[in-house]
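Apart from one protein chain that is not included, each protein chain of the complex appears where it belongs.
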Amino acid sequence: MAEDNGEQKRKGLLGKFKDDAEGLKKYVSEKGKEQLEGLKEPEKTQLYRSIFRFKHDETARNRALSVLSNVFFHLHPAKVNRDATKYSYTWGMGGITFYLFIVLTFTGVLLMYYYHPSKVQAFRDILYLENDVPFGKLLRNMHRWAAHLMIIAVWLHMFRVFLTGSYKKPREFNWCVGVLLMVLTMLLSFTGYLLPDDQLGFWAVTVGTNMARATPLLGHEGPFGPQLGMTPYNDVRFALLGGSIVDANALLRAYIWHCIAIPLIASIFMALHFWRVRKDGGISGPAPVMLESEIKDEKGPRPVIMKPSGMQ
Amino acid sequence: MPEPSGPDPITGKSWSTIMLVSTFLLMLTVAWSLWSEFFGLRPWRAYQRDFASAYQDFLGKQIAAQTKAEAAVYSSPEYKKLKADLDAAQQSAKPKDDEFARRIALADLQRTAITPAFQSARGQVGALIYQVEIIPESNKSARDSAKKDVDGAKAETYEVEYPLGDGKTEIRKMNYDQLNAGFTDLMALKASLVAQQAEVDSSVKIAQIKLNEFVKEKLPGPSAAGLQNLRNAMSTFKIDMHQINVNPPGAMLNYVGGIGLVDRCQSCHIAMDPLVVPVTMTLTKADLGRTMAASHDAPFTSHPDQDLFNWHPLEKFGCSPCHGGNGRALDSAERGHGRYEHWLWPLNYRENFTAGCQNCHASDMVTEHAEVLNRGRSLYRTRGCIGCHKYSGFDDENERLTTTRQQIMQLESTKHDYSIEIPRLNHQADIAPDNDTAHKLNARATSLTIESSKIDAQLQTLESVSSSLMRESKRVGPDLKEVRMKLRKEWIPVWLTQTHTFRPTTKMPQFRLEQDEVQKIAAFIWQQGIAGQKLNPVAPGNAGHGKELVESRGCLSCHSIGEDSKTIGGDFAANLSRIGEKENYEYLVRWVHNPRERTLPYCPFEKKDITPEDYKKHRLPFQFDLDHSRCPNDGHQLEVQQPTIMPSLRLSDEDSRDVATYLMAQKHTNATYPPAPYMDDPKLAAAGRALVQHYGCAGCHEITGLEDEGRIGTELTNEGSKPIERLDFARYTEDAKRGMLINGKTSPRGPWYDSKGFFEAKLNDPAVFDHAKFKPDPMDRLRMPAPNLTDPKTHQIDKNDVDALVTFLLGSVDPQLPTEYMYRPADRRHAIQEGWWIVTKYNCIGCHQIGIDQKTTMQDLPFYQAENKANLPPVLTSEGARVNPEWLKRFLANPSLSTTDTNKNGVRNYLQVRMPTFSLADNEIRKLVLFFEALSSQEEPYIAPKSESLTNTETTFARALFTNPAAPCLKCHATGDPAHDKNATAPNFTLAAERLREPWAERWVTDPAKIIPGTSMPSGLFRREGDRWVFTGAIPSEFRSYAGDHANLMVRYLMGITPDEQRRLQGRSSGGGASPPGK
Amino acid sequence: MWWDWHQIWEVASAPDNVPIVALLFFIPFYCWLAFREAKKNDELIAKLEADPAAAKTAHRKTQPYEKGWDREVHTWPYLMRVELLAAILVTVLLMVWSLTLNAPLEEPSNPNVTMNPAKAPWYFLGLQEMLVYFDPWIAGVVMPTIIIVGLMAIPYIDENPLGNGYYTYRQRKFSIWTFLLGFIGLWVLMIVIGTFIRGPGWMWFWPTQTWDASRVDFAVNRNLDDVLRIDGAWMAHLMPGSWKPFSGLIARGIFGIFPVTFYFLASGYFMNWLANRTAFSRKIYKRMSLLQTVTMLMLLALMLSLPLKILLRLVFRIHYVWETPWFSV
Partner (left out) sequence: MPEQTEGKAGEAGAAPSPSAAAAPKPAAKGKKAEASPADEVNLSRRRFTWAMIWGYLGINFLMFLRFFFPRSLFEPNPIFSIGYPADFALGNDQRYLMTNRVWVIREPDRIFVIFARCTHLGCTPEWKSSENKFKCPCHGSGYDSEGVNFEGPAPRPMDRCHLELDATGKITVDSSRLYVDDPKAGVNHFNDSGAFLNV
């Protein structure tokens, strides 16, 4: 607007201001309008693009990018077997399990804000959550039911994987990881059971850990335990509970296992699990059926150890 | 390439619809969760809305009424007058008042004026002084220069625009000192001014107070304006949670019951909130037009007992500690009241509300405001529950006795060892090789000797303790050792089978016994009785006179007589209607003469009755009583009394005979008893003994060989907090859980699988949990007998009794509150707490009024109506203030106050009714005396005020007053002269000296009606004149000049009065002599 | 009390049991789903086996495919949308569940009052039920370990190359039956028993039978050696005097070894027989290495030992088959 100013010179000060104001008004209104227009398609804003580093016209490339360039999505391949999207095959249980795990983390973290893992307060904190904390009851319920649901989901996931034989070469190891994850899931739920410090949890855990008394060699009631000098104060159960009975230490241990240790381990295994899914050739199927007639007979010497995979 | 036949089922299908639907569902759930958070879980919002409107209407009505009332009062002459006075006072005070106001204002102005200057000056000087202080003394020069600076600063002047009142000001130059002085002076000035102003206004204040009091008296409750404010408040009432946050300042985080307690009860029970309904107001459902029937449609009543809040402030106690329930849950009535499976402290039901008191008041026998609970406690005691079920704090003398005895025995064995040890040591000392070993041994021997003498001291104490305990320990039931002397043989089995039909009001529970069990037990009871002690026959007496005695001596304040509707008398002791059918006349005579008399003393150490032979062995006369209570064999304390509550009325032998004769006539003439030959079968007896032990008869009765049997029942001290799993509902567990009653009906309060349900079922029918069980062997059955809770009138189980006991049990929990909440007072209240246990134990309240508005059994008896009221026993509301504790001790120990002539009352021998001899244990006497003193808030120990002796003039004047026709003292007061005392209705003055407390006596003579309304002692003998009491009657001229206090003079005279002085006066007394004037 | 529907409702409606009720519906549904797919595949397989020529060219999937369709589709959006939908629906389910049912909270824990019955969390009820049949050291420690190890071993012992990545029944009869037995029969079923059948005192209540805590039932359990009257009397006099008192002990200890070893041999043989019934299975079986075979047989034997022991315990009331001072089986 340089030459604008030029003109201004000749005009009176007042007029000058007027024009400036005019100009400003015009400027703002026009620019504003067009930029508001721009907002109609947020995908085009710089902000948006700074987050998602690719355009959004629906080209194959972008569809691929939207998966690959997204830290959360990219453990998916850009493309999947067309039938792998069929629910009747996948049941989606693995995904649901993972989703539930995340839900549990959210709700769990929130619950931790009001929970003290101490004999005096644990139970009262639950009352507090139920009666005094807004949405506390809802959160607690969600946390509990999500935990139950997760276990069911895990089992069904395993069930599905077995029925589709998806543990077979080359996925043997990932199946093992899966089994471990299932165990961890159940342990997570079990450790959480004690935390409200009510009769239900207390006795469930008492019954549960009493089995550990009978660990062969390591439990003070297990085979050869006593012979190895196991007592209620040095056996494996003691290690679990931090005491000979379910008490303050047990509560604290359960808390730490439940909130930190197991989730940590589980997430590591999960990472491994997902990574392997990709590396072992993505989701297992549905694969084209094989025919009995196509089985090749074994060649070469039969090692007595299990055969390394790939030999066929 | 060929065209695909159809679109790709995967890439070709749009999911937008299902996505839309599912996300929509998502939104629904969120909406739902919001709804439940803000409404679903908040039923109280509705209540509050409802309440606000109803309450406003109510207040509207109130305001109208109140305004009318106020108008009436304001227009009343009294009010006008008071108002006028007030105005006048204000008028007169006004000028001075204003003057002061002006000067105070000025002082304030001046202070504010100089404050800034003063503050900066003070700050500066303070700082410089510090500078001085930090320079070491040694460095004189520097210090001095610094000092100079200080002086400089002090000298420095500030300009202050100093107000001089009515707007004028002047500029003042003020240095530090002036400012300082000015500042403090002004403060002082203001103080004095304010004081003076108050002085000036005092008249106004007084007038104001008068007015206020008048208004308060005429218009109780909140004023119309106050109500209006309330109403306005309600019109803008905010629907919000009301909660009491019981977390006293300075308390730890976890406070009541280990946690900061929050009670939200008021969110629904909104009228309980003092901010909504002021404590000076009460609100009932009726007020709001609600019905009681619909119980929790509108929980809008204010707390029925507002007084309680004076001692139990809400902010300290909240609601749930007393009432139970889950104070914080608000999502439903059920949860808030804690009436769901997993809440351990459910709300007490209406009929058991007072159970909560027991939490903290467990050591009370009588708790104010808790009638139901009190009834429960006393039932627990009188119905003999305590006989089987231990309850800490209740009648544990026996336990203490046993421990004492064990201590004694232990000490004795030690002593015995010493007695062997000492000679041995001495002997060794003699044969000792060298001296210092010998010395050592001797020294040891001597020390042991001293030790054993110490032990003797201990033993003596313990002995006296045990004798005292033995006197205190009573049994609920009679001593069965004397059954052979006392009872008719055939009657026993009948009694065992139909306890409650024979005597509907008996304390004895009905046992469930098979016929053979009855025979065995009866046989054992009969055969364990003391044999061979024959009572020598007594001639029958005069039944008519006996009847009079029974009615007049006061038997009926404990015993009742007559059946069904014709019953009269108290229910504390047995009903005597059919006593004639069972008793043996001679025994009854002895019993009436002195119930505590025992045939044979019992030695708890040898565990046997001591027979005359034992005494003979030691060449001792066979004599045992409270003064001869040592065992001839081992010197230990004997049980020399019957362990019965019943006291001795000190009747003469004739009277006893007459009474007994009368009582023996109390029987059903048509009653027949089948012969019971088996009673003498020793085999049966042997079996019976086991049964008697099994059923715990020895808990209530004294039985040969079973004296030390413990209580067979479970201890109930903490029964209320017993986990439900430990209460065996047997076959009814499921029904209880599902709310089906034993009679098959559905329980009105739903499931009854809780302590309350258990207790109620058990009390209504102790056998209930045996139903439907297969227990052929009676020994396997539940042992608990049916307590007698039947109402003699309706012949139904008295629901109130059951509720009372259940309340008591529900309240018996392990303490859930911090100890500082427990009611264990250290001051006088403790004495009161203790005393009630004894007062109720001996049923003193059957005859005496002790509590302010407590009724006695006696005052309802037909013989004490109308003019006979004068014959009632004395009212003891002010006993502590009235009598000298020393005297009271003596009196309680022996109410006849005489060792020789005991057939009378010590103090009021003009009364027919007799203060009996309870032969209380010292311990009990002590407690009682303290109790009375505490009741009338007297200091302990009592130190009599010193009163100067009378001068001769005073004496003569006193005599004059004493015999003055206007005060015919001796007309009513006894003198000891039988002729005169026939008509006496007041105690003898000769007792006054040692009996009365002077201050009380003075209050008494001046205004007796104030101390005991309706007393026959005339009021108004003295009138107030200035600061002294003056005799109202005509005063002989020579004493007109007497300046002292007449009442005080009179009292001092009385305190010194002696029998012959009295006799002397009697002659002169106008009212004296055998015939009162007016005849 | 029989036909007590209220009782069933009480158990089924206990919030913590809801998952099990859910399981009762999930399992059958997914079995149905799986076997529907399997059936399709098996038919396809049969078709192709019958017609090798077609097999060369055919589209070997039951999922429809036509030329011109992508063999692979973009994860975004075609997979993502499935996942998103799943997430949303699960969330909805969870919210509704949480809004309608409250997580249980019972009395504050109290070591002096045991709940009756005291039950482990539902997903461990299988183990708790096992405790009835085995000593804790087996049921509580060995079994779980074997389950985990066994599960992990599956891929290494299953030598069947077929049925990799698609549902099939015909090609994997043996493994599928085994898994169904293990998962449904010995795990889910045990949980259901533990939840719905085991009442107070861990007593066996049939459905619609009232859980009466005061019920008394007669359950004497004898050891196998008692049944066979093994008391070592005859050994006693072959022994040095000092040993005599222990003769019974020793005799039983030694005796126990026989039934146990017998069981493993027998079951091994049985499995072997089972695994060699069809030509196909023989073929697969031949492919397996010795170690694989042995491991498989061991695991199967252990798995079968559970139902067997249940049978012994519930029907023949046998407590232990092998009793030693240190451990008992």
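In this document, chain identifiers A, B and C correspond to the written order of the chains, with residue numbering beginning at 1 in each.
Everything that follows uses one rule, which is that contacts are C-beta pairs under 8 Å (C-beta built on N, C-alpha and C of every residue); 3 or more make two chains touch, one makes a residue touch a chain.
If you're wondering where the values come from, they're calculated on a predicted model, not measured in any experiment.
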| item | value |
| --- | --- |
| Residue, one of B:Leu26, B:Ile742 or B:Val1030, that touches the chain absent here | B:Leu26 |
| Sole residue of B:Ser14, B:Thr900, B:Ser937 or B:Ser1037 that reaches the chain not shown, by the stated touch rule | B:Ser14 |
| Residues from chain B at the interface with the omitted partner, ascending | 3-4, 6-8, 11-16, 19-20, 23-24, 26-27, 30, 33-34, 37, 115, 118-119, 122-123, 126, 190-191, 194-195, 198, 241, 243, 245, 247-251, 253-255, 259-260, 262, 274, 278-280, 310, 313, 315, 328 |
| For chain A, the residues touching the chain missing from this view | 42-43, 48, 51-52, 56-60, 63, 66, 70, 72-73, 75-76, 84, 90, 92, 94-96, 98-99, 102, 110, 113-114, 128, 131-136, 139, 274, 277, 283 |
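Methods note: only the chains that are shown with their structure count from here on.
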| item | value |
| --- | --- |
| Identity of the chain that, by mean CA position, is farthest from chain A | B |
| Inter-centroid spacing, chain B versus chain A (mean Cα positions, whole Å) | 65 |
| Averaged-CA centre spacing for the pair chain C and chain B, given as whole angstrom | 67 |
| Centroid distance [mean C-alpha coordinates] between chain C and chain A, Å | 28 |
| Sites on chain B at which at least two other chains make contact | 10, 33, 36, 342 |
| Residues of chain C engaged with two or more neighbouring chains | 69-70, 73, 78, 91, 95, 99, 105-108, 110, 113-114 |
| Chain A - residues contacting chain B, complex | 82, 85, 120-121, 124, 127, 130-132, 134-135, 137-138, 198-199 |
| Residue numbers on chain C that touch chain B, as the complex places them | 1, 6, 64, 66-70, 73, 78, 81, 84-85, 88-89, 91-92, 95-96, 99, 105-108, 110, 112-114, 116, 210, 212-214 |
| Partner chain C, residues of chain B touching it in the complex | 1-6, 8-11, 15, 18-19, 22-23, 25-26, 29-30, 32-33, 36, 341-344, 723, 725-726, 728, 730-731, 733-734, 738 |
